[in-house]
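Here the complex is missing one protein chain, while the rest keep their positions.
Now for subunit A:
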Amino acid sequence: MLLEVRDLHVEFRTRDGVANAVNGVTYSVDEGETLAVLGESGSGKSVTAQAVMGILDTPPGKITAGEILFRGQDLLKFKEEERRKVRGAQMAMIFQDALSSLNPVLSVGAQLGEMFTVHRGMSRKDAKAKAVELMDRVRIPGAASRVGDYPHQFSGGMRQRIMIAMALALEPALIIADEPTTALDVTVQAQVMDLLAELQRELDMGLILITHDLGVVADVADRIAVMYAGRIVESAQVHDIYKAPAHPYTKGLLESIPRLDQKGKELYAIKGLPPNLLHIPPGCAFNPRCPMAQDVCRTDVPPLYEVTGAGPDRRSACHFWRECLDG
């Protein structure tokens, strides 16, 4: 297994108290596999990814428990300098907003080339040639003449391509894409997603795709992990989950996708708001919003049950996953 996150706990100490952002997340990605991590804002999907990358803001963030195994080695036991050498070279991250995530005062060539001069000890000239090569690879027209341009001189889609090129620079084994297409136009979204998927196949990388766009997930993901209030509530193969969700939250998410055959009808929405991470409700965190909630949901935290009979390697953190599957 390329990456295994086991029972990860992250908390943030704020003025108002301790926010439990991640409460025992477990997921894994293999080489060449795409894992989509799905969830609302504040569900802990980005925080988990930042913990994996080792770019969590500490303080206020703090990893209180768990393991992050990368090729069998626990990254949390690494010294900062060892960790730094893993970052960028063996695992890389693509951020949501390419305009603010690229340095405005350095040319894209300098920002791409930096990967090679720092990690590979290349000369500036060779690094620049590599930068042009990368820009070609992500299909930026006229790469050689644009290598000296600055981020603000590119369009949104082109900037996201540069982010992708930067992540791919050293051909890492794992890429974490944190909502890579959210800030883009719909037409450009598809292009960027296709490019990312293609490069992933080519390089046989593991990809963690953090998103709340279920349409994107269906196209590219192999597996899905749905997060709620800092926990995984359901994980399964992508087709199984679309066929029959085994958690009421997933079900709600799927029902809230606009569909053509429901034109004119009111769009379904999960009622209520995501829980305040400072005061996560007792029992199942989803219980105040759940249409299926019973008394047991308000007292007992559901474990991640193994779901049987509805696809391989499937889990759900719902006491009533059987009922959910059936109806």
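Here, contacts are C-beta pairs under 8 Å (C-beta built on N, C-alpha and C of every residue); 3 or more make two chains touch, one makes a residue touch a chain; residues count from 1.
The definition used in the following text is that contacts and distances are computed from a predicted model.
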item	value
Name of the absent chain as recorded in UniProt (options "CcoQ/FixQ family Cbb3-type cytochrome c oxidase assembly chaperone", "Anti-sigma regulatory factor", "ABC transporter permease" or "Lactate utilization protein B")	"ABC transporter permease"
Residue in contact with the excluded chain [from A:A21, A:M53 or A:V192]	A:M53
Residue in contact with the excluded chain [from A:E114, A:E179 or A:E234]	A:E114
Of A:L38, A:I63, A:M166 or A:L253, the residue in touch with the unshown chain	A:M166
Which residue of A:A92, A:A127 or A:L214 touches the chain not shown here	A:A92
Listed residues A:Q73, A:N103 or A:N276, member touching the removed chain	A:N103
Subunit A residues touching the omitted chain (full complex)	53, 55, 57, 84-89, 92-93, 95, 97, 100-107, 114-115, 118-119, 150, 152, 166
